[in-house]
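Would you mind keeping the following structure in view while I ask a few things?
Note that one protein chain is taken out, while the other chains of the complex remain in position.
Here is chain A:
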Amino acid sequence: MDSDPDTNGAPEPQLSEDELRLSYLSLEDSRHVPQGVRLERNGSLPADFYDAREDIKPDDVEASPPRMVTGGREGSSKGKIGLIEGLEMDGEAPPSPSSSGYAGERGSSGGSSGTVEAADGGERVLHDDWDKGKQRIDEDDTSASWRKRKKHFFVLSHSGKPIFSRYGDEHKLAGFSATLQAIISFVENGGDRIKFVRAGRHQVVFLVKGPIYLVCISCTEEPYEALRGQLELLYGQILVILTKSIDRCFVKNPKFDMAPLLGGTDAVFSSLIHSFGWNPATFLHAYTCLPLAYSTRQAAVAILQDVADSGVLFAILMCRHKVVSLVGAQKASLHPDDMLLLSNFILSTESFRTSEAFSPICLPHYNSMAFLYAYVHYLDVDTYLALLSTNSEGFYHLKECRIQIESVLVKSNVLCEVQKSILDGGLHVEDLPVDSSLRSGLPCPHPSQGRAGPSSMSDIGGPAGLWHFIYRSINLDQYVSSEFSSPLNSSRLHKRLYRAYQKLYVSMHDRQIGPHKTQFRRDENYVLLCWITQDFELYAAFDPLADKALAIKTCNRVCQWVRDLENEIFLFGGSPFSW
């Protein structure tokens, strides 16, 4: 990260009065950066912007040789773990502590590392067309290809019986699974809890959920918190299918083999793991809506509200992974993670597409112990309706509700509007309204870089070199993300950007020294800007040569733009479905 040379007399943007109702990001004081966190005095005043270099805690687990970090007493069991053999990590030299504090995406950018991640494959633009189901079933821990995979996920029981592996056949990996259990249980025996192990460039992250153990082995350089969050979602997906009552099977019978109960759900887990690389909902803990005219969405809300009043707990109309409309019965609220897991379950289960279906499902944040019953029906190839009820015999009632809803949606043209919205796409950075102050009267952003001038900046991406942004509304639990456009035109680049955002997210929400208000980073790939207020979080990526003052100004524009469009891009429900 090269810090912006912000001593060259950065202009202080003049704020117009009417923009002051929003909190505002400005360059004030950026020359005199205090060390540590500066708290904003008042949300309505201009936020002081400062370079966040000092706030980024050096990754304290990165610099040392293989090392174990446990819950209570860090590394207390070190040495004894050597009793257990079999977990052979690639014995590469640990990376040198990154002087940039942002080791970034060396691992995930591919090529240089010589490792493979199958889901990366090719330059797929659509995320929908990846191979569903288990990948590389023929591999096991003795295969070179298996060992080179950049990101493994395992689920096993507390007796070491394999439940799920992202790559390879679970039964062939029984020995590996046993090794993982031995490590976890060994540390547990000492009254401790293992959190992760660093081995060269690999990080092994453990998550123990009662009798179910989840492990991620990754060399993607994603932060521990991010990988742990992914394991939490993986566990949540298990609960969606089986509920937490599964724990009692283990109490009754420690030998319990859970894998058969999850039969046929490989695609659900593979799809979820795949989404860690493309769906920001997996780390933002928010959902996103399909952009629609306010009146169109309200029409959909109204009809869903009608059925919710007739005993349906949740009525959800979605298009791919975006929400069209959503209504909960009185006092029932739906957690964004539950929505993510539910929509992943529906989208990755092929049989839902072929006929109307009725399936028990669990929403872990709503009630992890018990099942709800979901009626799922695709209204067209992308749009589906999920009606959730507590009545296991509610199929015919829900079917009637669906018929009623469908006819209203067709009559009121909602489905056509949905299709139109898919074709139009969401927000494009190129369309960001630009006022005159951004267009003219500003110095050439980087004369020293030999660029032709400001115009070359706007040739690709949006104004001021804006490439992409995500805006998350905190009160609504919703986010809106701009569409990818040039130069971010491959799935590999998308994934790299999401991982950079994810890293930004983790560093902004650091439990010990955070949360932070603002962060500005520049590396060889992007300028990243993050701004968090009481109301929203903004993550923006710019051309790496973007001018800081302009970038900040552009972020203010983005926020204004999002607010101008909020009735179309967000769902404002009448019922309190949000926390």
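Quick note on the criterion: a contact is a pair of C-beta atoms (placed from the backbone, for glycine too) under 8 Å apart; a residue touches a chain by one contact, two chains touch by 3 or more; residues count from 1.
The definition used in the following text is that contacts and distances are computed from a predicted model.
The chain absent from the displayed complex carries the UniProt protein name "Ras-related protein Rab7", chosen from "Brix domain-containing protein", "Ras-related protein Rab7", "Eukaryotic translation initiation factor 3 subunit G" or "Mannose-1-phosphate guanyltransferase alpha-A". The hidden chain makes contact, of the residues A:Ser145, A:Asn189, A:Ser351 or A:Asn475, with A:Asn189. Although one chain is not displayed, chain A still touches it through residues 82-86, 157-164, 170-179, 181-182, 185-186, 188-189, 242-243, 245-246, 248-249, 252-257, 259-266, 313, 332, 360, 362, 366-373, 390, 392.
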